[in-house]
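Shown here: the complex without one of its protein chains, the others still in place.
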Amino acid sequence: MASQNKLKILNDPIYGFITVPSQQIFDIIEHPYFQRLRRISQMGLSYLVYPGANHTRFHHALGCLHLMQKAVYILNYKGVEISSEEEEALYIAILLHDIGHGPFSHAMEHSIVEGVDHECISLLFMEELNKNFNQDLTLAIKMFKGSYHRRFMNQLISSQMDMDRLDYLKRDSFYTGAAEGNINSERLITMLNVVNDELVIEEKGIYSVEKFLVARRLMYWQVYLHKTSLVAEQLLIRVLRRAKELIDEGKTIKSSTALSYFLYNKVRKEDFNAEILEIFSRLDDYDIISAMKEWLDCDDFVLSNLCRMIINRELLKVKIKRKKPDALKMQKHRKKLQEKHHISEKEADYFVFSGEITNLAYKKENNTINILHKNGKISDVIKVSDQLNLKALSKTVVKYYICYPKSKH
Amino acid sequence: MASQNKLKILNDPIYGFITVPSQQIFDIIEHPYFQRLRRISQMGLSYLVYPGANHTRFHHALGCLHLMQKAVYILNYKGVEISSEEEEALYIAILLHDIGHGPFSHAMEHSIVEGVDHECISLLFMEELNKNFNQDLTLAIKMFKGSYHRRFMNQLISSQMDMDRLDYLKRDSFYTGAAEGNINSERLITMLNVVNDELVIEEKGIYSVEKFLVARRLMYWQVYLHKTSLVAEQLLIRVLRRAKELIDEGKTIKSSTALSYFLYNKVRKEDFNAEILEIFSRLDDYDIISAMKEWLDCDDFVLSNLCRMIINRELLKVKIKRKKPDALKMQKHRKKLQEKHHISEKEADYFVFSGEITNLAYKKENNTINILHKNGKISDVIKVSDQLNLKALSKTVVKYYICYPKSKH
Amino acid sequence: MASQNKLKILNDPIYGFITVPSQQIFDIIEHPYFQRLRRISQMGLSYLVYPGANHTRFHHALGCLHLMQKAVYILNYKGVEISSEEEEALYIAILLHDIGHGPFSHAMEHSIVEGVDHECISLLFMEELNKNFNQDLTLAIKMFKGSYHRRFMNQLISSQMDMDRLDYLKRDSFYTGAAEGNINSERLITMLNVVNDELVIEEKGIYSVEKFLVARRLMYWQVYLHKTSLVAEQLLIRVLRRAKELIDEGKTIKSSTALSYFLYNKVRKEDFNAEILEIFSRLDDYDIISAMKEWLDCDDFVLSNLCRMIINRELLKVKIKRKKPDALKMQKHRKKLQEKHHISEKEADYFVFSGEITNLAYKKENNTINILHKNGKISDVIKVSDQLNLKALSKTVVKYYICYPKSKH
Partner (left out) sequence: MASQNKLKILNDPIYGFITVPSQQIFDIIEHPYFQRLRRISQMGLSYLVYPGANHTRFHHALGCLHLMQKAVYILNYKGVEISSEEEEALYIAILLHDIGHGPFSHAMEHSIVEGVDHECISLLFMEELNKNFNQDLTLAIKMFKGSYHRRFMNQLISSQMDMDRLDYLKRDSFYTGAAEGNINSERLITMLNVVNDELVIEEKGIYSVEKFLVARRLMYWQVYLHKTSLVAEQLLIRVLRRAKELIDEGKTIKSSTALSYFLYNKVRKEDFNAEILEIFSRLDDYDIISAMKEWLDCDDFVLSNLCRMIINRELLKVKIKRKKPDALKMQKHRKKLQEKHHISEKEADYFVFSGEITNLAYKKENNTINILHKNGKISDVIKVSDQLNLKALSKTVVKYYICYPKSKH
């Protein structure tokens, strides 16, 4: 019989199949650090709006691995040399690029692990794994940090059109059913090429790039910044802040061992050692949701009500405005709530608040998407699009939201 | 402006959109009992095999509601009279048909709520809701119990080809990516008709029925009874049994308030009152998974290892056989494990065990799928299919499984 | 048995099924005038670029019928009253809106039926059918002509967001595989409403409208105006012109009876009577392609070569430019060709030519897409879109093309 290589295949509703390219990558997938991603939802609380959006970071990471294989195949075909070490490193780097995400990342970064971003934790995980895998992840880490000398490889992992974005936009569009955000990732990949070590898109792909940017903008406004998700996330931030506050006041709050650690201790970036990483690796959506379910019955008015709002989906009313919200109106809502429930202004603040949201689909300062013209010239997509709309897309839009209790509450 | 009816629409990756047909149904969906289904996975631990299978019972129930609307539309079109009260009752009954499912239902029914099936609990929930909704669910309950005089309505809710099966086969096939199980639910529905108050399928739909039965069989063997899901579920049953056992021995086991109740008390069918129902309504996947995560570090060898196997996906080896497993071989595995870890035979039994699985795609005793011929005659699909294979499909198949630790463990 | 209504269902790869809402509509579909649409490709010669683009006007018309049923359902649901006569008329009007299309319409309108547009012929067909159907099409014709007093009904048939566009953009995107053009027709329809007898889109649909307009623009530039389709169509115009020219010079040209009529006679709008309509109804893609196949062997250098270019897909080279092509360069290409084949300048003109293409995704002069805000106000989508890009979309873009023989020819 011919085969010794056992082809590891995973089903994927989007791509059909995802093949695991090597035994080493299979072993990384099997590691508990990576398996943990099965328990972290890709889109946080968005399932409260889109009942299909229960996909996980685990599945997204595998999707990225799949697209990276396509990209390597295409670039190889076009004569871009990629050694087998570089290939393996590209796969590992994209597979692990999000491994540092905690549950409901944004909410956490604004509450219990303030100031520690997920990229930083991803790097810690990768370095820890590197020890377990005989330093075989060294090149992948270099690419992840963007410091490999062949820049296009770093760009495949992180840039305006990296494999991460190409998977998550497609995947999130698929699972939410928000078909408007669907992008043609595989077509975009077939248009990739490399010039002067930089990733470029061939000229004929310009409409696909336009579509990609438009879809991305729509996904932001319609899905990621959907007002219901937004209020749910703001409530979750306040749940975790309130829990810490109560603990600081000496109250006892029941939660899982891992979550307790982060509620009872202030963890700064510089503290994040291997031991804390191990505790962090135990933390996932289940800790947060379970804690909120327990806190439903706690005797703090603020905490129990915030939890109820999320768990039973009895959210605050939210309005999106183009202008800054009127402080007086806010004050009125707050007063009304205070009187109704005999709570302090500070307590009422948990239920009446405002903020701003901003979206920038094409960030020029970061980096650009370069178009390779038939004559060999290269230019930023924003300058060569026929229409002005790409320039519009690169403009920052700011909107404001205001949240307060529904009248029946 | 014309509209006062606000059309409530939910996105669905499968059907595109699901419309909510009335304000009352919208209110039922908003009830915490129904919202709880958001936290119960439709396919239990199958996501360990199919990373896309994270869809929930919430979404499935909405899918059934969608198909029921299609069925009502088609039957109406064909001249079957359905009053608006009956229509509303059909929607409510199918929406709530699974509301009694606990987390990982099968595992629970073999461990902590032994002898209390989910249909029984669904009925309790429906009766409880009926009180909140001014007895408006009475007709729906009648249909759910199968006691409404217009039998085809009961059959739309529960029969060989009810809206439940038509949604879950399609949905599970979609999310797992096991395209072989995909069925054409909407085509089957267009073939429905009613004769003598019984649901029938028009003759031209016979190939679709064949396909439906074949797909169902494949889904059973390939997906629902996948050996990896099977071993995971068996491990979960043992986790919960072991936890109860330790509690019975006087040990303290940390878990959520709701789960603790069912671990510390033996709840029989006759005990299941409104108070217990309220506690049950707090129980979902998050309680179970969170408990297992805590128990990873407990000092009982059996419990901590069973939990680790599920959480880190380091499952037992499993083999499927056509013959009953050899007792001697089992004994050998058990002995090896006892010696390696210095554990008792009883403890080793938790890791070395066997059982049988059985599948019966078309259960004749239950009820049949009737084909309506052009000449007006009706006959069981099994008798009119050209091929013998439908008869084969109705044969019970028994297989055996045996589980034991992988050598490296 | 309940049903007397036999539900006529047609398979559709896009929508799954299309139901035929009445016996009368079924009879119209069965009429040879409508059956003829089976032999007219929806996208002309685009299949030379997109091998999947073989769908027909027949299928498109049925698709429109399907969407119109959805629209009627939604508007009804929202309380917009539509009588059963109006409903039937809407279905008939949309079904027949394109019935006057000849084969490769654009090419024909620039060659053999100059000055007779397809809307005009559609109307003739509808009036002819009206005689066969007891004047039952009168109301449909009124709507088709835009003269029914309930304007939104006319708009469902012809406007910026009529059922025609909603089907053809989706269908053409589907069959070409140009996924970038995929629009969410069904979602857009659920957002429809009626205010002051005008069709509006509810505010929450604004991103979907943006996406619709962007997708439409992309479809124009990437698919409908694809340079290869463009050159093929230009060649076809020249084939038909050349054939007429040769006939005018007294040569005999073999073609089908129907095509011959239009080649040998100059048919103007005012001549188009019932007799000519009958001949026109015999004309479809098969006449044109078959004629070109015969002409491959004719002894006119120009005609035989033009035909060969289309039939064997050995097209001219085509370049798209932003500036008007250089007359001198054109002259050089022409000269080269004349010398090579010893042909006259006039003959060479058939193979060396230029022209301009223009696209206007959102034509304001025609009519607008109105957004219905939550506060009841209505405004043109172009004024309320957050971004400037919709304004950009409404700007006319002009490009130039130049065609000449590939060097190897």
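Labels for the chains are A, B and C, by order of writing; each one numbers its residues from 1.
The rule is short, and it goes like this: a residue touches a chain if its C-beta (ideal position, glycine included) is under 8 Å from a C-beta of that chain, and two chains touch if they have at least 3 such contacts.
Everything quoted here is computed from the prediction, not taken from an experiment.
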item: Absent-chain contact - pick from B:W221, B:Y261 or B:Y400; value: B:W221
item: Selected from C:T228, C:S256, C:S304 or C:S379 as touching the chain missing from the view; value: C:S256
item: Option touching the unshown chain, where B:K8, B:H106, B:K145 or B:R187 are the choices; value: B:R187
item: Option from B:K8, B:K211 or B:K317 whose C-beta touches the chain left out; value: B:K211
item: Residues from chain A at the interface with the omitted partner, ascending; value: 1-5, 7, 9, 16-17, 19, 74-75, 77-80, 184, 186-187, 190, 193-195, 372, 376
item: Residues from chain C at the interface with the omitted partner, ascending; value: 10-13, 16-17, 30, 32, 35, 38-39, 47-48, 50-52, 54-56, 58-59, 62, 174-179, 256-258, 282, 284, 286-287, 289-290, 293-294, 297, 311-314
item: Those residues of chain B which, in the complete complex, touch the missing chain; value: 179-180, 182, 184, 187, 207-208, 210-211, 214-215, 217-218, 221-222, 386-393, 395, 397
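Going forward, only the chains that are shown with their structure count from here on.
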item: Chain located farthest away, centre of chain C as origin (C-alpha); value: B
item: Gap in Å, rounded to a whole number, between the CA centres of chain B and chain A; value: 31
item: Multi-partner residues of chain C (at least 2 other chains); value: 184, 187
